[in-house]
Every structure is written in C-alpha cells, then in structure tokens.
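Every protein chain of the complex appears in place save one, which is left out.
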Amino acid sequence: MEKIFKRCQSLYDLPTHYCPGCGHGLAHRLVAEVVDELDIREKTIGIAPVGCAVVAYDYWNFDCSEAAHGRALAVATAIKRVHPQNVVFTYQGDGDLAAIGTNETIHAANRGENLSVVFINNAVYGMTGGQLAPTTLLGQKTSTSIEGREKKAHGYPLKISEMLALLPGVCYVERVSLESPAQVLKAKRAIKQAFENQINNLGFSLVEILSSCPTYWGLSAKESLDWIRDVMQKEFPLGRIK
Amino acid sequence: MKILISGNEAIAQGAIQAGCGFYAGYPITPQNELIAYMAKQMPRQGVFIQAESELAAINMVYGACAAGARAMTSSSSPGISLMQEGISYIAGAQLPAVIVNIMRGGPGLGNIAPAQSDYFQATRGGGHGDYHLIVLAPGSVQEAYDLTQVSFELADKYRIPVMILGDGILGQMMEPVQLSVKKIKANTFKKWALTGCQGRKPNIVKSFFLREGALEEANLKLQKNYEIIRKKEERFEGLFLSDAKVVLVAYGTMARIAKSVISRLRLAGQKVGLIRPISLWPFPQKPFNLKNKKVKYLVLEMSYGQMLEDVKLAVCGRQKVEFLGRSGGGVLSEEQIINKVKKIL
Partner (left out) sequence: MAKIIIDQNKCKGCLLCVNFCPKGLIKKSVKLSKQGLNFVEFDANGDCIGCMQCAVICPDCCIEVYKE
C-alpha cells in the first residue's frame, strides 16, 4: 500500500507540549506542510510568539527567532528587510498580535511589509491561565472576566483583521477555522496563499485562524470544535476579508 | 579628510564607516540629527526605517542582528527607557547591537538639555536580568566617530550589545573630525544568524530556556563572557596622575570641562589630575590604584552621583572620594569646580 499521509519534513517528529485537542498542533503542521509544498524550507525564517506557542521553534525544521511579547512584526520587518529573498512569517496569538503588539501589527501592515502572518485566535490567553483576550466573546467567562465579558467593563471582541484590511499596504486577509477536516484544509490553502503572496512580493498577508483551547474553554476537544462552528464563527465570520 | 560635523552626525558617519547594514530609530531631541543623517546615508548601503516607536525600533534591531546584519538604533533618555525590554532580549540572545543614548534631563519627560543621569540605566541594567552592555563614553566629536566604529567591532567580537553614552552637548556641538580612509563592507554571515537553513541545521535565536538548569547554564555563559570583557576592554585616559593631590574623575562632556579646570589650576601651580573613564562598563579599575594614600578624588557628573558609586568601588576605601554634581539640564561651571577643588585641597 502507498503511504498517502505522513508527517512532513518541516515538522520535527516530536511530541508537543500542547493540550489534547489544542489547535496549535494543527496550525504548526499546516505551516510546515505549506513550507514543504512550496519547497521553501531552506529559505524560511519563522518568528514565534509569546504564548503557548513560545516554543514553536522546537517543532519546526527551519530557522526561527523568538520575539518579545507583541514585537514579532517589528522583528520580522527587520529580518525581511535585511534578507528580502527569504520567506519570513510570524505566528502569533490574540494577545501577541492584538493586545500588546497592536502598534507593531498595525504599522508593519501599514508599511505594507512583504510578510505572512499566521494569527491564531482562540479567544483567550492560554499560556498564563485563561485570561480575557481582545477577541474573547461577550459573555465568555475567563479568569479575568469572571462573570463573563461585558461591554462596559471590557469592551467588545476586537476585529483586528477587519481593521487591518482597511490599510492599502495589506494585500490579503482571510479568516478560517479548524473546526473540521474540511475547514482545516481550507485553512491550509489560506496559509499557502499568504506565503505565495510574499514570494510574489504582493505585500502584507494575514490569515486569522479560529482555533480551540479546550482547557480554558472548559470543553472537550470535540465540543471545542463545535463551539468554534456554532458560536465563535458567528462573531468572527469566516471568509476572505480582503 | 577632515570635516566639520556635529557629534550626532559623527556617530552616524562612524556607523556608516563600520558597515552598518540596518538602522531603525524614532525622532527625539537632542539626537534628531543622527536619525536624519541615517535617513540620507543608510539607504546607500543598507536599510533605514523610521519605526513607529522606540519600542518597535529596538525590536527591529533585534531582528536585524538576528539576521546577521550590523544594526544600530539611537535615542535619548526617555526613548532608551522604552527600549530596555528589547535590550534585555538582545543581551539574553547574545546579539551584537549598537545602541546610542544622547542623554537629556530627566526623570520623566524632563527637558532637552544635556545630562549624565542615565549612567545607572546604562551600567546597572535598565532592563531585567543579570546582563551587561559594554558602555563607551566619547569625550569629543572625533572620539564619538572613532568609538562608534569600535562599538561594532566589540559587539561582533563578544556577541554583546554596546551602548554609546553621549549627551546633548556632545551630540549637537560641531568639531573637526578626521575621517577614516577605509570603509568596511560588513557581511551578514555569522554561523549562528538566521539566513535560511540551506546546507546546515536550523538556527534558533532566543533568550528563553525553559528546561531545568538550561537558563542557569545560559547565564553562566554570559557571565564568563563578561569576565573576559572586564579583563580586556577597560578604556580610560589618565592625566597628571603621577603627582596629583586631587584627581578629578569625569566622563564625556564633563571631562572637557574638567580638562579646562586642570589647565587653569596647573598654571596656578595646583597639582590636579584627571581620570577620564572611556569605558563605563567595564569600569576601569587600573587607574584608581594610585599609590599616594593622601590623594583625594573629586567625581564630577551632570547627575547627583551615579558614576560616583563605581569610583568608590574602584577606590575601595583606600582614599577619600568627594563629589560635585548638577543635573536636570544644569552644567557645572569651571568656577564651581575650582571652588570645590580649593575646599578639598
């Protein structure tokens, strides 16, 4: 029999530290598969976030850098400007990209930096124990919004992707999810598009991936995927935004 | 070739000469001439970015260094405060960056007049963690030009961030500078840098070591490096130390005023000397081993006593250490210093 699905070269054969059912494992694999399919492993430089995926570089078989929390796009801007022939991407969570890093995100996008951004939105801060994130939904209970997110106290879930789409330097923004195998494959196509745009010098590309955090949502892995499909996608609609 | 140039521009030209391949900065008085010079000259040999904040600028420098480029940023006191997080990361990841602080009055927004109030910030960390920067303090525009080139060499040699500590007077004054003849074409190849993993195992640039014992191991490596730097990279200027009864200790602009004071006092027959630290970290220990037990040191700073502590440590109680300082934009006059010297004598 022919092997029709296996681990790709850019994903090390290692067990990960992520929780059972966590979306990071999936997203890491999709990025690795895209890098291999585009045959750019030896040109790729990834920038890891601060968050559960702080050690993403332990799982990928290509050059990587850490970045201070939120600063990945400033780091990426410089690396890409020094090595324009390399493919440089950031992998960031909702706190990294849309809270502490908002300024660096907006300005890298506004400068139209030729970068690809993989934005993992799981509506909570996992690494530090399940606190409120900019993308936490109204009514969603977290360790710092104990009664649930309220407009007056906490504001609204932030649609950073829609905001970035307003900038002329941004060429591609798509929101995808990991709630089923079909959606996972769509997410992979979007990540591939973001990388191809960079290779074709088209400007700033961002893929927002609705991803699960079973531990801090208090749900099983399958229930988490259902929550993405039935609740999260209503607040954060899927599709190409730009 | 000699040109008349400001301190800020001399530092910028020194960086260009040293093959700087990346500059990111944010405007702040009194170093705006530096970023303006870089905006004009950097694009000919590398990347210039006006970042959206000092926070972004230092993180861009982190990225450029990680990619193997010779990278620099510049700012003034409040902006350097913003950069402390990035500096800690650069030190922890053992990246070779050059950071220029043209000091102004503080704390807080302060003013735009010169000061030497960031000595602690530069030499005692500023950012979190057990790390050091090599800190160099030029005393003239020529020295600013020369030391900037030295900074890039030291940064690459030891994989350590290097800070050039100037002040608003030095930054904006103009003096003739002898330009170097040779210009370095820096290459971005460093075996640890991020260039794409063709032909080798992937490189990771990081300062994060979670595994049990790994961070301690990384820290011991840094400490070992610092020991070597302490032994080899002390820089200072000593004047009239063999017969001095009072030794002035000053750096940067303060040392220029001290030199004028020494000229006047020596002409009047007073035996004064000068120790001018040029490296503030590692702080020079050698010149403070004066045999004369009755010598008195007079530390002069545009601060309320920061380098004073390092002088006291170096003297280690062997002789008396006095202090005279002004800050918040105030600059000691020769008269004030002479009066103090007379009191001490």
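Quick notes
Every chain is named by a letter (A and B) in the order it is written, and numbering of its residues begins at 1.
Basically, a contact is a pair of C-beta atoms (placed from the backbone, for glycine too) under 8 Å apart; a residue touches a chain by one contact, two chains touch by 3 or more.
Being a predicted model, the structure only gives us computed values, none of them experimental.
Touch, as defined at the top, links the missing chain to these shown chains in the whole complex: A.
Screening A:3, A:152 or A:234 for touch with the missing chain picks out A:3. Of the residues in chain A, those that touch the hidden partner chain are 1-7, 11, 15-16, 18-26, 29, 180-181, 184-185, 214, 220-222, 225.
Throughout what follows, only the chains that are shown with their structure count from here on.
Interface of chain A with chain B (complex): residues 41-45, 47, 54-55, 57, 60-68, 71, 74-79, 81-83, 86, 103-104, 106-107. Interface residues of chain B, counted against chain A in their complex, comprise 21-22, 24, 46-47, 49, 51-53, 55-57, 59-64, 66-69, 71, 85-86, 89, 93, 188, 194-199, 202-208, 210.
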